[in-house]
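Shown here is a partial selection of chains from the complex, left in place.
Chain naming follows the written order as A, B and C, and within any one chain the residues start at number 1.
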Amino acid sequence: MEQNKLNDNKLNTKLVNQKKLVKIAVIGAAGYTGFELLKILNRHKFANIVLVTSNQNESKLISEVFPSLLDFKNNQKFLSTESKSFPINILLKSNVVFLCLPPFESMNFIKNYLLDYSGLIIDIGSDFRLKDYKDYKYWYQNDHILKDSLKDFVYGIPELYFKDIKGSKKISNPGCYPTSVILALAPIIKENKLFEIIDINIDAKSGVSGAGKKLKEMYLFCSVNENFLAYSPLMHRHIGEIEQEIKRISGKSYKVSFTPHLLPINRGIFSTIYCKIKFLEAVEAKKTITTSEEYLNTDKNVLELKNYIDLQFKSFYKNSNFVRFLGEEIPQIKDVVNTNYCYIGYSFDIRTNILKIFSVIDNLLKGASGQAVQNMNIALGLTEHEGLII
Amino acid sequence: MEQNKLNDNKLNTKLVNQKKLVKIAVIGAAGYTGFELLKILNRHKFANIVLVTSNQNESKLISEVFPSLLDFKNNQKFLSTESKSFPINILLKSNVVFLCLPPFESMNFIKNYLLDYSGLIIDIGSDFRLKDYKDYKYWYQNDHILKDSLKDFVYGIPELYFKDIKGSKKISNPGCYPTSVILALAPIIKENKLFEIIDINIDAKSGVSGAGKKLKEMYLFCSVNENFLAYSPLMHRHIGEIEQEIKRISGKSYKVSFTPHLLPINRGIFSTIYCKIKFLEAVEAKKTITTSEEYLNTDKNVLELKNYIDLQFKSFYKNSNFVRFLGEEIPQIKDVVNTNYCYIGYSFDIRTNILKIFSVIDNLLKGASGQAVQNMNIALGLTEHEGLII
Amino acid sequence: MEQNKLNDNKLNTKLVNQKKLVKIAVIGAAGYTGFELLKILNRHKFANIVLVTSNQNESKLISEVFPSLLDFKNNQKFLSTESKSFPINILLKSNVVFLCLPPFESMNFIKNYLLDYSGLIIDIGSDFRLKDYKDYKYWYQNDHILKDSLKDFVYGIPELYFKDIKGSKKISNPGCYPTSVILALAPIIKENKLFEIIDINIDAKSGVSGAGKKLKEMYLFCSVNENFLAYSPLMHRHIGEIEQEIKRISGKSYKVSFTPHLLPINRGIFSTIYCKIKFLEAVEAKKTITTSEEYLNTDKNVLELKNYIDLQFKSFYKNSNFVRFLGEEIPQIKDVVNTNYCYIGYSFDIRTNILKIFSVIDNLLKGASGQAVQNMNIALGLTEHEGLII
């Protein structure tokens, strides 16, 4: 990873001196994701919002829809992409377009407006996350209308694909659940020399904003408050992303079990990831012990395992501004809410050979808009954490 | 199961006519469990509370400590078991003693006061749940002071041990997590003729009252609200109970993985139970298919699996007043809060061969005081649901 | 008040012996109020639900819409009042009709179906609460279509109008806020011989279910949770009811200030009622003290005031099953949630001559369905608390 931890870079200073700003359009800016994005961009030294859209809030000021943005720097009216007077020229002259749109709408918007766009597209939606259009069809039950573009979009997890993001013009921002899961798995599935993971079972819990601002009975206060439930227990679309990335990182195909649950909180994801592990034969052989179980029945070997895990995580994230490994401490959602951090801890259950990894993020920041701005910063050569206060 | 679903029995009527009441003592009645127990007994036609204790609330009226019990039928003062004037005679003349005490205190109380007690003891605490004192020592890191009594206590899950409970004088009320888990597993681990369960991984989530009324920073409103975390991820004491009962029911020893989490709600448990399954060789052989995976790659076989699961649950709970099987619908905590019900649903993940079972209870009712009264009713020959409103 | 506190009456016993049940229709049974009503009727010894309607849930079983009512005694399908096959005959043969309908719909339903109905109508909605059609027009901005019927409906607060309710055929169930306010004011505005109340200012706070099950952004979990706001700060419709009842009880016209607020909880109302008071001239004269302020600057007189308040409340509610006066203790919402109780406490602020009365109810029970069943019980001559567990 080439991230330069917390060093302000020279480009920033140059831009400040030149008073040059990045012209930004936000498409679909009135949902939870859009709101967080606007707040970040409002703090961002180089952001100049030139266009915000919301078909439901046409002609309303940002500060009307979001009273807490009363002093918004670039306060302006939401436009409708469905309106005849939609100013395509402003869109096309912008430097960056963020798409905060529901499934299927990003690809339509790109097809309609951005095929010749020369700036940076960051799709916070889900249309360009799967690289293989067959996977897309399988998980989204829908034909992709821009199959050939899928390969052009970088999967925007900076901790994994910093090089690809730098200078890129097309970034697909990962899903919230996949972000929490992939960051927690990457260090131990990439070239693991001690143990292999036999199967991966993810029990994920998300705050309500993860579902977007939908007027459904299941998202009413009285439906969620003092309640808890699982949903989409078999074929949640995020499985496709998780398996795609696990394969890219580890070189191996996994079928993961993934079960999302709805937490009665506004924001935050807690993923409990169960990895059944087995020591590599080479490792066991060297120690002249025949089974993983025996191997682990030695405190010394468990210690070696823990040291290995520690080492993998620490080295993997040593230059990361936003991922923190807590060792055997368990992270809590409140540690990361309102931040762009991902915190990761683990426990190893010697009785069952299960490595339990705990990963927390704010679904609207590291799981959406925070990571999107992190991607923008990297793509444009700005300091990675600009606007993301750390 | 011999439960008679919802039929008022004759004893009830007789007692009503005779105006005979059951004299009840509640030891440790000022916590969350005690409060729920008092509420149930207040509604119970035959309950006459003759003694309530709380060392922290000595001399306060029940209605002072719990203002919502202002019209409590047997309103009286809490006594202290540490006081010299503690009325042992009242205790010994009672018909039933409920113990709502923290670990280690139940056995002390029994040793001090109840060795010669002729009435019914129901321990809502955890001291007599494990039948083997070595298991007790392993999970509680403590020597049991009444080793020989362990075998005398019936493990009080009426849906499993109705016969043993009936007429019993000593009942150990199960833990809240184990209740939710064992009820969800029993129908498919008992004489399963279609598949075997290779491993069991339980991701459990509990409301805050599950921890009791403890003055710790982690239970303050601002610590729990808008937060979520895992705790005791390796050696939670309830694992011992779960494994003991799985072994009794299935005849097989399992090492289960169990990870409890803290939900920002007052009450309720949601257990997500992951069972990796494999078809029995006999079954597969008969169908001339060699692996479970192949076997399952036929819609017909999946259907057979689902039918089998449905059948097992429905027949197992056909006479049960308090356990409901929802099939492939997912239960929610709010479905059972303030009731003595356990609701169970499932999903079968054909991609990973994992059977996901979802089980919800109210931790203070079916997970504690509700089940305790259910046990009392059965032991005394009363209608099982008296006081438990259904 | 003629209520007989907690005495089961003879009619009950007779009905039990005869196994005679009350045939009940519930119109609009799928909202929060309907749900609570169904739960109470399910526990009610004499209730036989013969008809439930919900235009949105036509043909669904009660237990489908409300999974926690899986074992509902009179489980049946919701019918639609808009359907051609709506069974008017069943409706007309019922003994009691509960209307749980939004503003304007109760009067339409009565006009369409119940003009010749011979049973008991209990309108939990708001159409028949105001007795003067001009008041109705003022507060509801709408012409009443059954002006002449307004006088036929008893305003159903049993603690005030027990005699009128007994044997009545038409009851208008009070609003939730007015119930909490009127019960808190009645004892001191009725024939007060010590002080007069100069003005009344009500700051009321309600849980979200008070608004009904509406799909609006303001009732989404993320809108309400961790938030608090005032709404309808000037002309909330409940003011009309409150002023009407204050006038009936005290004989004096007041213009009250009423400001409702939205609490991030499921259920419960907390009303803080500020009464600026002044001693009656006769009282002051007798004591040769000229102003209230001077009068109050004597501890003895404050004591007299407190004793008077205590006496008024205690004597007013001495036969009441469901209203409890706590003196100078402050009630909490959790004391009454899930019960049909109203708890009332007070503080007298000697610095400002303001009597602060605190009143709590469960808006869905004493504020709606609980009180409705209490009214039904009284009207039919049953035990007042049947089905209301105390």
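Convention: contacts are C-beta pairs under 8 Å (C-beta built on N, C-alpha and C of every residue); 3 or more make two chains touch, one makes a residue touch a chain.
Remember, it's a predicted structure, so these values are computed and weren't measured experimentally.
Novice: Total copy count of the complex, if 3 are in place?
Specialist: 4
Note that in this section only the chains that are shown with their structure count from here on.
Novice: Which pairing of chains accounts for the highest number of C-beta contacts?
Specialist: Top-ranked chain pair by contacting C-beta pairs: A-B.
Novice: Using mean CA coordinates as chain centres, what's the subunit A-subunit B distance in Å?
Specialist: 40
Novice: Taking each chain's centre as the mean of its CA atoms, how far is subunit A from subunit C in angstrom?
Specialist: 49
Novice: Counting only residues that touch at least two other chains, what does the list for subunit C look like?
Specialist: In subunit C, residues 226 touch at least two other chains, as defined above.
Novice: Quick check on the complex: what are the subunit B residues that touch subunit A?
Specialist: My answer: residues 199, 201, 203, 205, 223, 225-231, 233-234, 255-257, 259, 261, 263-266, 268, 270, 272, 274, 276, 330-334, 337, 347, 349, 351-352, 354, 356, 358.
Novice: Once bound in the complex, which stretches of subunit C touch subunit B?
Specialist: Residue list for subunit C touching subunit B: 43, 67-68, 70-71, 226, 321, 324, 326, 329, 331-332, 334-336, 338-339, 341, 343, 389-390.
Novice: Which bits of subunit A are touching subunit C when the two form their complex?
Specialist: My answer: residues 32, 208-209, 213, 215-217, 219-226, 264-266.
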